[in-house]
Structures are given as structure tokens and as C-alpha cells.
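Subset of chains shown; positions unchanged.
By letter and in written order, the chains are A and B; residue numbering begins at 1 in each of them.
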Amino acid sequence: MDANLLTNLMTPPILFFFFGVFVRLIGSNLEIPPALTKFFSLYMLMAIGIKGGTAMAESGLGQDGMIVIGSAVLMSMLVPLYSYPILRIRLKNLYDAAAIASCYGSVSAVTFIAASSFITKLGIDYGGYMVVSLVLMESPAIVMAVLLATTVRSKEVRGTSVQIQRKSPALPMKKILHEAFTDGTHLMLIGSLVIGAVTGIEGKKAMEPFTGGIFKGMLSFFLLDMGLSVASRLREMKDVGVFLVGFGVVMPILNGVIALSIAYFLGFGMGDAFLFIILVASASYIAVPAVVRYAIPEANPSLYFTMALAVTFPFNIIIGIPLYYKMVSVIWGG
Amino acid sequence: MASDGKKMKKVEIVIEAMMLDKVISIMDQAGVSGYTILPSVTGRGHRGHRTGFGFTDVFNNAMIFTLTDEAIALKISQEAKKLIQNYAGVVIISDADVVWPDYQKDR
């Protein structure tokens, strides 16, 4: 790998991520209180939403935007669909397969942030509608997972009744959709996006010192915290097992390549293509697990959460971003 | 126990945080006069470490207790038991003397 890798890794926020991992691994007592984590993550969602919304207000959606968004939504449904059979190869608990598939259909906002700083630094542009794509990729992935889980459940009832007692009292789809659409992090992002779009250039100016100026600093804290959490999850890695760790590394690449092909054939701009790949290749460890835990209690959250957070997230930050960029820059001739 | 309190049952429930509302509605439907919530506890059980991450509630627990009579306590524990088949949690019942303000004697 070349200098671009370093470009991505040598910024304070990313270094604070590694620092966080290191700190936890050597057994330090450094802790970020949950209230602060909440602050940093709500802040991130507000900042990214305002930024995307005000960008949209300036340039509008346009046809390009519609195509990107449509592709994003489609991928968030397709990824779970083709991930599920792959996961079934080895997983006995099919609920786990459904839950994991859902996380990979959805996205990681922090990976998106890191990737967009990365290309911004390289002077490459992208559309405000990328944030809209980010937002819209959450719910479809969840719906797909719930549908898969429902299939498993109905089969189970027809099959042996040994585990029936433990079976979840089937939650009505309406309740699950409500959870999916009203999840706090999801709404915070949508709300900020809409507020950014509504207030436009004026709103951007008013919010800039907060959502722009101190952004890198707040991101540093957030990534420090992520680093601590990632390292804490490493002890669950043995439960995750080789197959799933492999899935967490290979799947982003596979998803990325598929996304790249789509972006190429649909003629995305270079920045849009890169971020589209990032969205498809990343996995959710915030919004989706929160809803899936509720909707598919039979699945073990340690698996899907740990894979998305402690395997795929660092993989994308360290290897994925420069790798996808390399691929894009070769093809788009950047 | 010797005090001027009323002999009651204390039902304590540890439950994963996102299911707290469900436990509250179980208690409400069982007819409790009130409850107290400890919104953020962590722990370990047979479902592994639930150590609380700030950015997701998935691994957080909450605790709630109610002081109530034996019949209601039983009703709650039966309902809650169903819940903890699927979600992390534990139900604890113990004896307690409760001192209410006078105008609450009827509960």
C-alpha cells in the first residue's frame, strides 16, 4: 500500500482509535462514561446530517442523486439476501444468520465519516445525497432480516418443538417497523438532514463552528471510545469463531466489488462511487443491532455486534478505505 | 420483623435495558401502586457479559423493583419469567416491611 494508506491512518482521529484499542488491551482503567459516548455519537449524527442536508439544499437531489440513492436502497436489500445463504453454510442458529445479514446490509456512519474526510482531504467531491443514501440503507436491511427470521420461526414451529418454549412470542411486524423507523440514532440523522436541508446556507453558517470547526476533535474522542469498545469486544472473538471473522473480512470486499461494478455501470462520479462502496461494504453496529436485538431475540447479539464493530469496522478503516480508493482511482483514473 | 411497616413483597427485576418498558407494563397491568427504576446497571449472567456500551443499549441492563402484595408479586414473576426466556434478565422476590405515608395506607 502506498501513501494514501498513511494519509488515512495518520490523522488524529484515526490515531485516537488505535490508541483506544491499545489502551484497553494493556488493561488500563481509562473509561469514557456512557453519557459522553452518547454525546459524541449524537454529535456525529447531527454534524453529518447538517452537512449532508445543507449540501443538498445547495445542489438539490438531481437525477444523479436519485440513481445513487436507488442503488443504495437496493443494495441494502440485496446484501442481506445473498449474505444469509452464505452464513447458513456454517451457522446452525439461523436467527444468527438473519441478524448478521441485516447488519451487513446496513451501514456504519463512522466509516462513512472517515471515508469522506479521506477523500475531502484528497480534494475529491461528492453529493449531499450520499448522506440520504446512508439514512435510507438502514430500514430495508432490518426488514429483510425480520422477514428471514419469520421464515425460520414458522419452519421451527412445524419442525421439532423442543426449543419452542424459548421461542419468541412472535412480535407483530408493525411493532418491529415502528422500532426500526423510530430508533433514536436513525431519527437523529434524518432530523439533522432535514433541518440542514430546510435551513440551507444560513443554517450551515450558524452551525459551522459546532458541526464543522470542532468536528475533528469530537471525532477523536468518539474514535478513542470506539477503540476502547472494539478492544473490549476482542475477548468475545473466540465465540465468534474463524468462519464469522472470515466473513467479517471477506464480505466487505465482496460487497465493495459488487458496489463498484454497479457504480461503474451506472456512471457514478468518482467521489460518489467511492462513498457508495463504503456504504455497501460497511456494517452497522449501532442502529441495526438495537432493533434486531428487539426483533430477533433468538439471535446472539455478541455475534453480530462484535463482527460489525470489532472485525469489519477496523478492517474498513485500516485496509478497506485505502483499498477501495485504490480500486476506484484506477478505474475512474483519478 | 418488628417495625411499624406493612409486610409486603419486594420484586426486583434485572432486565436488558430495551425491555424495561415491557416490564413496566407488566407491573402496571398487574396493578402495582408504584415502582422504582435504577436505569443503568451492568452485569454478567448465562448470556455473557453485559457491560454497557455508551453507543448501544443492546448490552445494557436496567433494574426495577416494586413493593406489592404476594398475589401481585406472583403475577408479575410469572409474566416476567416469560420475558426472560428470550431476553436477558432475572427476577428476585424478597420480604420487606414498607412504611407508607398515612394517606397511602390503603394500598
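The rule is short, and it goes like this: a residue touches a chain if its C-beta (ideal position, glycine included) is under 8 Å from a C-beta of that chain, and two chains touch if they have at least 3 such contacts.
These numbers were taken from a predicted model, which means no experiment stands behind them.
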Could you write the composition of the whole complex as a label formula, given that just one representative of each chain kind is shown?
A x3, B x3
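We take it that only the chains that are shown with their structure count from here on.
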Inter-chain centre distance, chain A versus chain B - centres from mean C-alpha coordinates, in Å:
35
Can you check the complex and tell me which residues of chain A touch chain B?
32-38, 41, 165-166, 168-169, 225-226, 229, 232, 236, 239, 285-286, 289-290, 293-294, 297-298, 301-302, 305
Which positions of chain B touch chain A when the two form their complex?
16, 18-19, 40, 48-49, 51-60, 82, 85-87
